[in-house]
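With one protein chain removed, the remaining protein chains of the complex are shown where they sit.
Which chain is which? They are A, B and C, in the order written, and residues in each are numbered from 1.
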Amino acid sequence: MAKLNYNELRYKTPSLSPLQRKIHDIIFEADTFWGKVFDITLLIFIFLSVTVTALDSVESIHSEYASFFNTCEWVFTVLFTIEYILRLYSVAKPLYYAISFFGIIDLVSILPNYVSLFIPEARFLSIVRILRFFRVFRLFKLVHFTHEVDLLLASLKRSVKRIAIFTFYVFIIVFCIGSIMYIIEGPENGFTSIPVSVYWAVVTLTTVGYGDISPKTPLGQAFSFFIMLLGYGIIAIPTGIVTSEMIVPKKEKITTQSCPYCCKEGHDTDAKFCKYCGKPLND
Amino acid sequence: MAKLNYNELRYKTPSLSPLQRKIHDIIFEADTFWGKVFDITLLIFIFLSVTVTALDSVESIHSEYASFFNTCEWVFTVLFTIEYILRLYSVAKPLYYAISFFGIIDLVSILPNYVSLFIPEARFLSIVRILRFFRVFRLFKLVHFTHEVDLLLASLKRSVKRIAIFTFYVFIIVFCIGSIMYIIEGPENGFTSIPVSVYWAVVTLTTVGYGDISPKTPLGQAFSFFIMLLGYGIIAIPTGIVTSEMIVPKKEKITTQSCPYCCKEGHDTDAKFCKYCGKPLND
Amino acid sequence: MAKLNYNELRYKTPSLSPLQRKIHDIIFEADTFWGKVFDITLLIFIFLSVTVTALDSVESIHSEYASFFNTCEWVFTVLFTIEYILRLYSVAKPLYYAISFFGIIDLVSILPNYVSLFIPEARFLSIVRILRFFRVFRLFKLVHFTHEVDLLLASLKRSVKRIAIFTFYVFIIVFCIGSIMYIIEGPENGFTSIPVSVYWAVVTLTTVGYGDISPKTPLGQAFSFFIMLLGYGIIAIPTGIVTSEMIVPKKEKITTQSCPYCCKEGHDTDAKFCKYCGKPLND
Partner (left out) sequence: MAKLNYNELRYKTPSLSPLQRKIHDIIFEADTFWGKVFDITLLIFIFLSVTVTALDSVESIHSEYASFFNTCEWVFTVLFTIEYILRLYSVAKPLYYAISFFGIIDLVSILPNYVSLFIPEARFLSIVRILRFFRVFRLFKLVHFTHEVDLLLASLKRSVKRIAIFTFYVFIIVFCIGSIMYIIEGPENGFTSIPVSVYWAVVTLTTVGYGDISPKTPLGQAFSFFIMLLGYGIIAIPTGIVTSEMIVPKKEKITTQSCPYCCKEGHDTDAKFCKYCGKPLND
């Protein structure tokens, strides 16, 4: 309801012609048939374009299909350029869109090809195209598991504060561990500087363990012995935070209304009668 | 009840002779004594056959026991061929079975030996035999912890949707991280292409951390510092999803009685009246 | 109570003299003062003995302190031999004790030194002494967090069945993944045989990731991409099982008695009055 009113208000903005409104509906909304067709088509083109960029970065594939990939890239660039112009055209305040997060991404991901026309050396800019992949997030209106996503995000949002504190503590702990390890092992064992030792501490504490740097001295090994056991306990904390937040909504789902006769609460959502006094519940 | 009716219906299919029915009972069912004997025997032969294939792939063992393993393999192949023919014979629609998932696995896992008779070079095909191991899943009728498995699978099934969304997000995140890392580190530090960088991103985010590719530049190490902390948080999400789903059935256990009037179930333990029809519940 | 009766019964076994009973109380029980002193002393000697064995295995330390460690080891061996003889002496059925799990460990951990007297080459047997460490578990009677340990073990015991099923599934999955990877990568990329590939699959799925074997081909990397994401989900399952079992006892702790007047349940352990009708509760 609120959204409808908002839409009405927007359509009263005098600067939008019927054509602009039509294009806006197709490009920015996913409620109409053509809006959905547009979004799915765009999704496919983004995936194709990203795949082409990814494969083109492989040396062996690049040397063989370079011209084919180049053609593809130009097709994508022209299409995304048309889309970008239409977006600018169909919006009441083009500048406002142009400087928005997605507006910048849209622009930046079509620029490299045009730049390379004038400055051939700018080929390396092509990697910027990968940013197109971020545009997928705009298309999430399509996704039908909105409720599931909402639940997931809601429980993550509730844990953000606690996870931020946790990360801050981990940051300090990791810095202290790294510094101590720098003193213990020293540059001759691969711990060339404090930043590198801190990097090692994160690699160890998160149980990633590349092994590019690993303790060599007995003291360093004994120390990392305890660091790893500590990491065992620390990894339990974010899991605990997220899990405990995820369990909450299940309970909240159950309790919504109170009985109009005995005022007791705690009824399931599918309950039609009060489970305490047997009187009918309001819907 | 429903199953019985289904069985009755099937036995009325005119094409099955008493012998076919008997064989079908033994090979496809696990309810009768001989059915169980058959399943356990088959299980043992599958395990033996897979063990032989596995040991045969070890060069040092192969060079010593090659002929013994070859004999074993022929015994298994002949037995599995007989079993395959019996399965085809005892089924009302052999073609329907032959093109089913297990039908194809059954066929494919006996073919290599016969093929190698005519084309000796086809020895490498023998690895296909390992697919036999998948047949173990058909024999799970035997397992007596059905209830436990059901509970486990039920909670996994309930989380499948949320885990699918989660995996989709991880997929995009991993692609973006890989691309950024490709720009930061570049081919000279082992990040030879975007696919390889994405592979590194997965190895890091899942805390596997082989170390075959690891960041060399300070910027790359600083970036992976945050990626690893992110991985810390991300690994908590599937755990949270699965755990929160596993806790649910425990609560549902509490609800035991059904309404004596409308027969509906799912009442809380403290409910005195049916929440669906408002009639009093028995205590 | 039950235990007392059991003790009374045992003391009626005619074969035990007062001295034997006394020794038995000190060595096998931890209720008396001297029993506790004995257990703590034994604990210290076990730790010392294990530390000596561990340090003696370090080449540089061994070459310097070999004779000192040898003396220590003889002291420990003599002490543990006396203890072993006393255990045999104070027990009604010495043979029954000698063939028990701890009896064998006790014997095996003192033998190597005596054997090395006659067969000097048997030095390598000395490693067997490490088994002494298992004896620590016998001394857990001392530990005062018995209740906490019980709760922990109880929730683990309840999850054992589900974890067994889970491990069985993981075993089959790991075997199939290993076999597929053996076909994809082959011996030339380090996946020399199926057992080695299965080993790699476990290293990857459990997120250990040594990196001694890692996929080299693009297809192998793409495949392990999905294996690692799968591992992400799979690691959530045992966590979910254990966590959901650990949450249960908390609830059970709360609900113990029912109100003698209104018969309602769900009272906290510290409740003195019924929270529903206000009548006093029995203690």
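Everything that follows uses one rule, which is that a residue touches a chain if its C-beta (ideal position, glycine included) is under 8 Å from a C-beta of that chain, and two chains touch if they have at least 3 such contacts.
All values reported here derive from a predicted model rather than from experimental measurement.
Participant: Hey, which of C:19, C:48, C:99 or C:136 is the one touching the hidden chain?
Facilitator: Per the contact definition at the top, the residue touching the missing chain is C:136.
Participant: Which of these touches the unseen chain: B:53, B:90, B:179 or B:207?
Facilitator: B:207
Participant: If you put the missing chain back, which residues of subunit B would it touch?
Facilitator: Counting over the whole complex, subunit B touches the hidden chain at residues 58, 207-211, 218, 239, 243.
Participant: For the chain that got dropped from the picture, name the residues of subunit A it touches.
Facilitator: Where subunit A meets the chain not shown: residues 161-162, 165-166, 172, 175-176, 179, 182-183, 187, 192-196, 198, 204, 207-211, 214, 218, 221-222, 224-225, 228-229, 231-233, 235-237, 239-241, 243-244, 247-248.
Participant: Please give every residue of subunit C in contact with the chain that is not shown.
Facilitator: 50, 53-55, 57-59, 127, 130, 133-134, 136-137, 143, 145, 148-149, 151-152, 155-156, 163, 167, 170, 195-196, 198-199, 202-203, 206-212, 235, 238-239, 241-243, 245-247, 250, 266-268, 270-280
The rule is short, and it goes like this: only the chains that are shown with their structure count from here on.
Participant: Name the pair in A-B or A-C that forms the same interface as B-C; by residue number, over half of the contact pairs must coincide.
Facilitator: A-B
Participant: Take the average of all CA coordinates in subunit A, do the same for subunit B, and state the distance between these two points in whole angstrom.
Facilitator: Centres of subunit A and subunit B (C-alpha means) sit 30 Å apart.
Participant: Any idea how many Å lie between the Cα centroids of subunit A and subunit C?
Facilitator: Centres of subunit A and subunit C (C-alpha means) sit 43 Å apart.
Participant: Multi-chain contacts in subunit B: which residues touch at least two other chains?
Facilitator: In subunit B, the residues touching two or more other chains are 195, 198, 207-211, 235, 239, 241, 243, 247.
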